[in-house]
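Take a look at the structure below.
Here the complex is missing one protein chain, while the rest keep their positions.
Order of writing sets the labels: A, B and C. Residues in every chain begin at 1.
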Amino acid sequence: MDALDFFPEAASTQATSTDFILFVLIGFTGIVVLSVLSLLVIFSIRFRRHSAVRRDDPPEWMKRDLEIGWSSAGLFLALFLAWWTSATELSALIAPKNALEIHVVAKQWMWKVQHQNGAREINVLHVPVDEPVRLIMTSQDVIHSFFVPEFRMKQDVLPGRDTRTWFQATKTGTFHLFCTQLCGTEHARMTGEVVVMSGPDFAHWLTSQPVSDDLTREGEALFRSLGCSGCHDAASRVQAPALAGFFGSEVRLANGTSVTGSDELLRDIVLHPREHSVAGYPSVMPSYAGIVGDEELLRISRYIHSLSPSPEGKQP
Amino acid sequence: MTGLEATATTSARGDRFRSIWRRNLVVWLALDLLVFATLGLAYLPLGYFNIAIALTIAGVKIVLVAIWFMELRLAKPFTQLASTIGFVWLLVMFSLTFSDFMTR
Amino acid sequence: MSGATILVRPLTPVPESGNYLTAGRTIWSWLTSTDHKRIAILYAISITVFFFIGAAAIAVIRFELLTPTGQYISDDTYNKLFTLHGVVMVWFFLIPSIPNTFGNFLLPLMIGAPDVAFPRLNLFSWYLNIAGGLFTLYAVIAGGVDTGWTFYTPFSTMFSNSHVLAAAAGVFVAGFSSIATGVNFIATIHMLRTEGMSWMRLPLFVWSLYATSLVLILATPVLAVTLLLIVAERWLGLPIFDPAHGGDPLLFQHLFWFYSHPAVYIMILPAMGVVTEVITCFARRRVFGYDFMVYALVAIAGIGFFVWGHHMFVSGQSPYASLVFSFLSFVVAVPSAIKVFNWTATLYRGSISFEAPMLYALGFIGLFTIGGSTGLFLASIPVDIQVHDTYFVIAHFHYIMVGGSVSAFFAALHYWWPKITGKLYDEAWARFAAILMFFGFNFTFFPQFVLGYLGNPRRYHVYPPQFQVFHVMSSTGASVLAAAYLLPPIYLIWSMRWGRAAGDNPWGATGLEWRTSSPPPLHNFLNPPKVEQQPYAYHPEGRGPVPGSRTPYRTQDQPS
Partner (left out) sequence: MSEAAGALREPWHSLSRQREAAAFGIWLFLASELLFFGGMLLCYAVCRYSHPQGFLEAARQTNIVFGTVNTLTLLTSSFCMAIASEAGKSGLRRLAIGGLAGTLMLGFVFLVIKGLEYRDDISQHLVPGAHFALPQLGAQLFFSLYWMMTGVHALHLTVGMIIIARLVLVGIRRELPLTSPEIQVTALYWHLVDIIWIILYPLLYLGGRA
């Protein structure tokens, strides 16, 4: 048996800042709780039924001042805490641009992980230390939740939608991965581990994986086999939007709205092209709902990313 | 507050009879008019204004029904308050839920 | 129990025709009674049955959790057991617990009314509650439900193979029982206050029932319709939340928590009312800051509707919406804090005695303060991300619902038992049970705070071995708690037969309910009482209580 743990290891940048907030909250609430509890005890003893103490009324103004005093003190404390924790949260909202992107697909009851070079793992996630990692997650069935306590990180994983989160591990080692959203029979067994390795170790591990195919290349193959290339290829004569630079660009839709190119939009277009037909083009694209699954979409997305004129981010 | 119930003479009954008919008939005609108005306006291509107009007219109809048919104008103040609280809470539900959907 | 003399005579000497208990002795006379006091007893019986059903489920769960390997029961059985525990405890014990038993019994008595505004509706609401309970029990007997009490889609509508429909139908029906009760209480408080009982003379328990009823009628229908939509999607195949058809599971969560967060206030507001009554009585002092206590109750009920999104910080909800909800969740803590401070201040310069109800009430303040403060951790987004859906949350809401509501339920049970039955229970046993319950509770749930921050997810019966020690502590505490819960039924039932007669006002309290006989006659008061006083006139204004005295300065119907 290990020594008794009363506090989880802090193994990410987020963990440190969350713990700090926790300690501040414990400090503030501890003062309040302890003073209430000690006053309860002190009053109970001092003003017990047969004790000989003063019992006349405190003056009315004192009652009023006290009441207003602790009401406003409570309010200001609440407002301060709300502002401060929210500010901390806001500053950590956006993942750094250079974050390593890893795709996670959850299903009853396992975690499937795919790295950018195509390396796959199940119920294990290998990541390098001291490097921001962005997770792009989706579920094939019910809602799951990706939770690594040592990173103070948790994000629900939804069907039909991508959710994302990010972390930067600060310690090497093996950490717990839990599903925290009730997802059926083996919910409690939908666990795994996150292995944090040093940068060189991770690079070595990654290259030594039996890589079936590069995600981008797989995506390109799908792009052709599904027939997307027939219209959307740069060389095609059919009038269809070119996809280079799709991500991050403004896309004007036929219904008058304007949206930003993203994985969500790509999914919407592929599965429900009629509702998302692009302004200025005939609405002729067939729906791929039921044909293209989440994992295929990921690959196509990577391929379209690779068409971008100035490939940014980490491309292995 | 008194439990007195009106015992009316025949002519007074006739007056009551007529006033009940007259008052409610006017409200009913106004409501019908609003139905035809909203129906007609729905066929004009006004974009987002279509739904806005339709819901505004619906709101007017609701107010008419509540004040005249449901006799809110005669109700006690706390009954009038009770009649609005459902709408206020609906507003809370809508605005806070949309604070999520509109900022995703 | 000191046999203090009651100087004031009850308004209504017990008529020879007897009291509400003896007004009819057949079971049929109980099942068809529209007397609010009898309906309260019906509720008391049914919620006690449900309480022990829910408790049996958790007993198996705590036993299973002694080992980390999940060896005693199957995965499915475990999921069904905690669902059973949640559904039964939330909807068939906690929600109706204080309002429908003590609220029903005392509300008309406290405002000097002969009954509630709609007595037949009151009885009907009990039958609805029972019908809902039977549906739910059917779901259990037929094989159970494994969705958790939260019924999250798409699991509940498309993937679960258990009896979701029956359980949802049960909760749906019980919901209308809640609405009927809420309507009844609000109408009663508005329309049936006796002469002189102005709004600012209402006992705070009545105010708490008013606030609770507001939440009941405004939140419960949303739960009902949400469950109806679940049934539509699962049974009729009408897609509403299904992402494959463009629906959004988060929409379900918004609707669900629009009810289920305020539902927490349905459970805790009446508890606050009870504790106020008890504290002021046994401290022999007027409630500190009566008007602030009223505003705080109403504020909690109101603001409680604006904070539901804090259940959804990691759900994929927009981060900006999360910020709004986080802010509002911090704000709702303020009125609760005001209440805690006022209870504490009520003790100041009191003349405090420690009968069983007071022990429960003091325990309530302590546990509620801890539970409430840990709510701030859940309102803060970064910390919530860590502890969401872990044992921290379990510990937090049990501190509120069990440490808070159930403690207050027992406080109420002991405080008003003499009024309800006319008998006194054994004080020594009652004090022992109260103390045992307090310690058992803390042993059970305090370790779970640590367990939660360490990262043990809830709804896990298989867990990493390093968490075992906390689970063993918790299970040990739970057995102490179970023993404490088994004591009151024994000595209370014993008292019904062998207990001493209580007299009309054994605690020397000021409320109108103590001004009629114990147990009260069929229509509560032979003559409607006239209210002349603020509630809680335990001592003259300016001068404090007389040390050692059990006699109130003025009851509510005595002129100054």
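Definition applied: a contact is a pair of C-beta atoms (placed from the backbone, for glycine too) under 8 Å apart; a residue touches a chain by one contact, two chains touch by 3 or more.
Since the structure is predicted, the reported quantities are computational estimates derived from the model, not experimental observations.
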TODO: Please identify which of the visible chains the hidden chain touches across the whole complex.
DONE: A, B, C
TODO: Have a look at C:237, C:489 or C:548 and name the one touching the chain we're not showing.
DONE: C:237
Task: Residue of C:202, C:217, C:395 or C:437 touching the missing chain in the full complex - done: C:217
Task: Touch list for subunit A against the chain that is not drawn - done: 255, 268, 271-272, 274-275, 287
Task: Those residues of subunit B which, in the complete complex, touch the missing chain - done: 1-8, 13, 16-17, 20-21, 24-25, 27-28, 31-32, 35, 38-39, 42-46, 50-51, 54-55, 57-58, 61-62, 65-66, 68-71, 75-76, 78-79, 82-83, 85-87, 89-90, 93-94, 97-98, 101-102
TODO: Quickly run down the residues of subunit C that touch the omitted chain.
DONE: 34, 108, 113-119, 179, 182-184, 186-187, 190-192, 217-222, 224-226, 228-229, 232-233, 236-240, 245-248, 251, 254-255, 523
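To be clear about the criterion, only the chains that are shown with their structure count from here on.
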- [ ] Could you find the chain whose CA centre sits the greatest distance from that of subunit A?
- [x] B
Open item on the list: With centres defined as the mean C-alpha position, give me the subunit A-subunit C separation in Å.
Closed with: 36
Task: Gap in Å, rounded to a whole number, between the CA centres of subunit B and subunit A - done: 46
Task: Per-residue overlap in subunit A, given as positions that touch at least 2 other chains - done: none
Open item on the list: Which positions in subunit B are in touch with at least two other chains?
Closed with: none
- [ ] Under the touch definition given earlier, write down the residues of subunit B that touch subunit C in their complex.
- [x] 78, 85-86, 89, 92-93, 96-97, 99-104
TODO: Using the touch definition up top, name the residues of subunit A that touch subunit C in the complex.
DONE: 2, 4-8, 14, 17-18, 21-22, 25, 28-29, 32-33, 36-37, 39-40, 43-44, 47-58, 63, 66-67, 70-71, 74-75, 78-79, 81-83, 85-86, 88-90, 92-93, 108, 141-143, 145, 147, 149-150, 152-156, 158-161, 163, 176, 178-189, 272, 289
Task: List of subunit C residues in touch with subunit B within their complex - done: 190, 218, 222, 250-251, 254, 258, 305-306, 308-309, 312, 317-321, 324-325
